[in-house]
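Only a single protein chain was left out; the remaining protein chains are all shown in position.
Take a look at chain A:
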């Protein structure tokens, strides 16, 4: 295996005294785990910061063998660590991608959206914009991994308008009338997710993130890692809540 591709560093875990095992989201080959030699050196340490965009050269001796990576920093995202919200976002995004995408399958759209998301954080776009972008990113990720929410019509009546709930079981939209008696158990469906053109408020974004959180926890995160990973999402929710 020989891959030369731009990639986003998702996670880096120390391995032995000098190395690290990293997970990269590559543009050409999706999520790849690789070994980096000398990762503790002053020069390389900064390159392995999650969220960094790198030029990756990956080489493995055979199929199924872990690749060795040589990385060159293209865009550093280290400065995002100096803003609590951006830091929480980067931590969550990189862990989410590393924990949910299967290795060895290509996801070019996820790469593009992830890069756009990081660029938005870099541009200091404000809590409303990054919150909305995160909700859209998570919706798209659910769809990419086969768990697309069906928000086109009411699951009960089939009606196309006045959809304000989502069933936490089926992931389908429910209209105001049909959901009235179950509203305690249904999830809120903010209008901006239906392409209404309405600019979302902080509460709308929190509603949308509540929706994606439910389905990510249920459908995407492996049970044994969910508790560990969702802590990062808790931080995002808390810090977004402070800024709305």
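FYI, a contact is a pair of C-beta atoms (placed from the backbone, for glycine too) under 8 Å apart; a residue touches a chain by one contact, two chains touch by 3 or more; residues count from 1.
Note that in this section contacts and distances are computed from a predicted model.
Participant: Given the options "Stage V sporulation protein AF", "Carbohydrate ABC transporter permease", "Recombination protein RecR" or "Sulfate adenylyltransferase subunit 2", say which is the protein name UniProt records for the missing chain.
Facilitator: Record says "Recombination protein RecR".
Participant: In the complete assembly, which of A:38, A:84, A:104 or A:168 touches the absent chain?
Facilitator: If we include the chain that is not displayed, A:84 is the one touching it.
Participant: Would you mind spotting which of A:1, A:60 or A:73 touches the chain that isn't drawn?
Facilitator: Considering all chains, including the one not shown, the answer is A:73.
Participant: Which one, A:46, A:104 or A:158, makes contact with the chain that was left out?
Facilitator: In the full complex, the listed residue that touches the missing chain is A:46.
Participant: Extract the touching residues of chain A with respect to the undisplayed chain.
Facilitator: Against the left-out chain, chain A lists 11, 13, 17, 46, 49-51, 73, 75-82, 84, 87-88, 90-91, 95, 228-229, 231-232, 235.
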